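Excluded from the complex is one protein chain; the other protein chains are retained at their positions.
Chain naming follows the written order as A and B, and within any one chain the residues start at number 1.
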Amino acid sequence: MVPISYYLVLSGILFGCGVVGFLIKRNIISIFMSIELMLNGVNLSFVAFAAQWHALSGQVFVFLVMVVAAAEAAVGLAIIIAVYRNRETLNVDQVNLLKL
Amino acid sequence: MNPGGESMQTLPLGVDYIRFLPEIVLSIFGMIVMVLDPLVDEQRSQKHLGMVALLGTLTALAATLLMSQYPGSAFWNMIQVDSFSVFFHFLVIAVAALVILSSYEYMTVQRIRAGEYYGLILFGAVGMALMSSAVELVLIFIALEISSISTYILAGFRRREAISSESSIKYFLLGSFATAFFLYGVALMFGATGSTSIWQISQVLHSRVPLLAYVATAFMFVGLGFKVASAPFHVWTPDVYEGAPAPIVGLMSTGPKAAVFAVLLRIFFQANAPGRFWLIWVSAALSMTLGNVAALVQTNIKRLLAYSSIAHAGYLLIAFAVPQTAIADTGISSAMFYTVAYAAMNVGAFAVVSHLAGAGEHRVELEDYAGLGRRSPLLAATLTIFLLSLIGIPMTGGFFAKFYVFSAALKANLVVLTIIGVINSAIGAYYYLRVIVLMYMREPREETALPRVPIGVGITLAITAITTICLGLFPGRVVNYSLRSAHELVHPEMSATDIRRPSVIR
Partner (left out) sequence: MTPVATPFFFYLLSGLALLGGILVITRKNAVHSALALILTLLALAGLYLMLYAPFVAGVQIILYAGGIMVLFLFVIMLVSIEKSQREDQFNKQWIGGLVGAVALGALFVRVFVRSKALHDLTGMPMAQLPEQSNTQEIAVYLYGNYMLAFEIASLLLLVAIIGAVVMAKKRI
């Protein structure tokens, strides 16, 4: 049996990968994918904690988080298209104001 | 299964819906606006849809009055109606109403024709209102997302300007980043306590505080700190405020901020999240200093007000550093008073900015305000009231806001933080006064006649200016109300009609 803390470490690493990607990437879509990676790290820890506490509510939260992620994806990709139309580029350094 | 021994409740009661009525009213009116949008004439649709949206906010205010008669929890402890949530309901819905009023003419001038604008303001208000009454971290998260996604879109509404969609993408990316942090904090809190309900978290943390809870608090604070634009999570603020439509900046610098501060108050003081002192201390000190120093060199009024809003988030955060003892009440109530005073003056200031900006928002440089005192004495006088209030001159709401926060901090022996705050207020006075000097002492750059103040902006300015002055002259009622809600927040068991029904499944 694998202890819960292994799952948590994995979720932490995935979240960390997302943070790194967010900080170092320059393509807006890649940055957005890094955010999805972070959310998945969170979801894994929700499921792991649900197993730890014998509480199904943790799995319900994952479901709700996925709904939120879907909403975010729809809006975010529409905004990306709007930016692309204005600037013809998705590179944050050329999208002038975006000094992330 | 049922600790109270009551019969199992599988459907919500009628009273549950009353406790949720303002949100229901706002959503229904939002949907009406969306349905009417394609039906009405394009040229005149603005006015009519704006009217419907305004009617929606007024109805929601009435619904809040009704809701306040039925305190208690609803939907199986998902939301809690107490004077605290009623207070913030009034605040955010009033802010939404004022922003709708001040957007009427703005939309025509900018040639934006979209009923979605008003719909999204109403839906955003649903999220903000729900944030103040939700007592379940997951529900808070969803409400936060509703308000955030609406504001991401609203920030990008000036589609003719590239700067606006850039503002939208920047707000979106950093906002989602912050959301992920908040969510991770929620997950860790769930792991540390086995629950996401504020009540149960507070009970568990009362007996023992696991290490995980500290990390959870830190992560939630990072996420929410982004949303209130406190340093070091403030980098997005000036750029986003510069690009977004001016009335929307008035909305997002007050409404969602107030709601997030309400969430922070619930997490810190009701759920007893541990280890807040140094988090708050550092963030407050940094926000005040960075905000004020950076504002000194700004030449764009929107950027100046953005940095000033960072600084004000810092002053407000001072109140969060008070310890969880008998004096917690004063800290909480001073924070609540600050949000109201700040909302009044900031919505007013941005109404002036949006009126003067003109088509394409080209007149937002400080130079454009030179000689305003001669060109339009009344407008200049109103803006002066707001700026004086932002400084914290006596007789304005801003004075008492700062006064209460600093006195609460002194009571809690936060001497260093208070000194930093006072020094920063002095620095801050410089750049606000610079605007006032520009308006009255300088010759106008151009002699073109100013457009007449339209009625919507006029009403907004009248309401916000009167509120600012009233808060400065008679702060007593708001203070008493906020003290009472603070007391209810810290001692929930004492509120009179608190009926907490058992869960369906447990």
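One rule holds for everything that comes next: a contact is a pair of C-beta atoms (placed from the backbone, for glycine too) under 8 Å apart; a residue touches a chain by one contact, two chains touch by 3 or more.
As the structure is a computational prediction, the values presented were derived from the model and not from experiment.
Interface note: of B:Met128, B:Ala143 or B:Ala335, the residue touching the hidden chain in the full complex is B:Ala143. Within the entire complex, the positions of chain B that touch the omitted partner chain are 10, 12, 20, 23, 27, 31, 34, 74-76, 78-79, 112-114, 116, 119-120, 123-124, 126, 130, 136, 138-139, 142-143, 145-146, 149-150, 152-153, 156-157, 159, 165, 168, 191-192, 210-212, 215, 503-505. Annotation for chain A: contacts to the undisplayed chain at residues 1-10, 12-21, 23-27, 29-30, 32-34, 36-37, 40, 43-44, 47-48, 50-54, 56-57, 59-60, 62-64, 66-75, 77-82, 84-85, 89-94, 100.
Heads up, the rule we're going with is that only the chains that are shown with their structure count from here on.
Averaged C-alpha coordinates put the centre of chain A at 26 Å from the centre of chain B. Looking at the complex, you find that chain B touches chain A at residues 138, 141-142, 145, 149, 152-153, 156, 159, 162-163, 165-170, 172-174, 176-177, 179-180, 183-184, 186-188, 190-191, 194-196, 235, 239, 242-243.
On the chain A side of its complex with chain B, the touching residues are 8, 15, 18, 22, 28, 31-32, 35, 38-39, 41-42, 45-46, 48-49, 52-53, 55, 57-58, 61, 64-65, 68, 71-72, 75-76, 79-80, 82-83, 86-87, 95-100.
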